[in-house]
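One chain of protein is taken out of this complex; the other chains stay put.
== chain A ==
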Amino acid sequence: MTRKRFHGLKKVKVRASWNKYNLYNLTRLRAPPTHRNHYQEKWTAKSMSRAYHGEYIREKQWQRMFRSRIPAVVPMDHRYLAENDGSELAAGRGSGREKPLNSEPAKSAKNQIPFMHMTYAPLERRLDMAVWRALFASSARQARQFVTHGMVKVNGQKMPYAGYLLNPGDMFQVEVDRVLYATGAPKTPEQIRKGRKIHRAQRLANQKASEKRLARKRDVAAGRTNLASTGSQLGIDEIRKQRKLDLKALQNQAETILHDKRSRVGAKRKIQIRAFMREVKDTMKTVNRRSEKELDAELASLVSKLETIRNHAADAAAEKAEKEESESQKEELSPEEQKKLREALVLSRENPVDESKPYATPWRPRPFMSAFAFIPRYLEVNHNICAAVYLRHPVARPGFAEVPSPFPAEIQQLAYTWYLRRR
């Protein structure tokens, strides 16, 4: 028997993932048919909602986690609290000052607390769920894998249990590379092959290096030592090395634009890119002969050129303007322009082309991510370091529930009653 599809089209089941099939199913999600008996309604509601909320958690496990009590809060106005002591609510009761409670039914309905949307709130406390909600993984199952593979730390300690229940104030961190892999666009098969080649070469180089190190150790043991080069010389050498690496990165980026299968590159742009690559190559040849300042200026102009190439500034007029501008830049860069160029350089450094990574480089978000990108209020996330703090348990408040769930109140209420009967 073949395994059932996780994202099927035949039966609409919304899953906890950023998959495009899932997004399509989310648009097709409808309330289940009524005019059936209560048991059938409850069963459907339970199975629909459990397909999203921790479907990989055993039913018995979830039943043990389920709580009938639902946490909720009411925002209080400190001015109201200061000006009234509560007696105004009872004043005049029974002597004609009483107002009917439901004078504005529409308004009161809007301010009701959606308790039933909190049915699955206990699941949000799990570590894997929190990792997914913080946008560190593309599905709850992937988040669980990250946890079990030891990629997640809680308060600085490795925590390999996906079922760890976070306490308010717990901080969790995920390995940055894993997050980039989970949320980044995937590689093409060609890029995968290239990456494999790089890994193989690296392995070989590592072997050679270790052999060399061993040999050197033997030399040192024999009493031979090398003269260390002077500090200032080392500085300029290192800078040159860095600039060379930057140039190499630029070349790689240009190459990726040239061979990008997603967007066709026109003949004119191809010529432009090739000219650019030639220029980079020429600069690379003369790196060792130039001063640091010259190199920086050259690099900055190259980066700006690459940016224009990337931004489809292909039409002749723009090109002309660009040429003039770049010429003027070569002569004299105003401090503002220099700052801009430095920023562009930093941008290309922090998002480089690196075929050895398991995701497409330069990094870009995976397709269909934006439809699922939200962060619930019970988490405070810092995406720069891929870490988040679990502030408190999710609560319901007038008009809002903090548990992200694709289902309407009726389905959640039925699911709640399903689990309630076992208590």
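Keep this in mind: contacts are C-beta pairs under 8 Å (C-beta built on N, C-alpha and C of every residue); 3 or more make two chains touch, one makes a residue touch a chain; residues count from 1.
Following the convention adopted for this analysis, contacts and distances are computed from a predicted model.
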Which of the following is the UniProt-recorded protein name of the chain this complex doesn't show: "Eukaryotic mitochondrial regulator protein-domain-containing protein", "UBC core domain-containing protein", "Cytidine deaminase-like protein" or "BING4 C-terminal domain-containing protein"? "Eukaryotic mitochondrial regulator protein-domain-containing protein"
Residue, one of A:L214, A:I236, A:A373 or A:L420, that touches the chain absent here: A:A373
Contact with the hidden chain, among A:K194, A:K340 or A:R397, goes to A:R397
Which chain A residues touch the hidden chain? 2-3, 9-10, 20-21, 23-24, 26-27, 29, 31, 69, 71-79, 81-83, 85-87, 90, 93-95, 114, 117, 135, 154-155, 157, 159, 161, 163-165, 167-171, 176, 179-180, 183-184, 350-351, 362-365, 367-377, 380-389, 391-392, 395, 397, 399-409
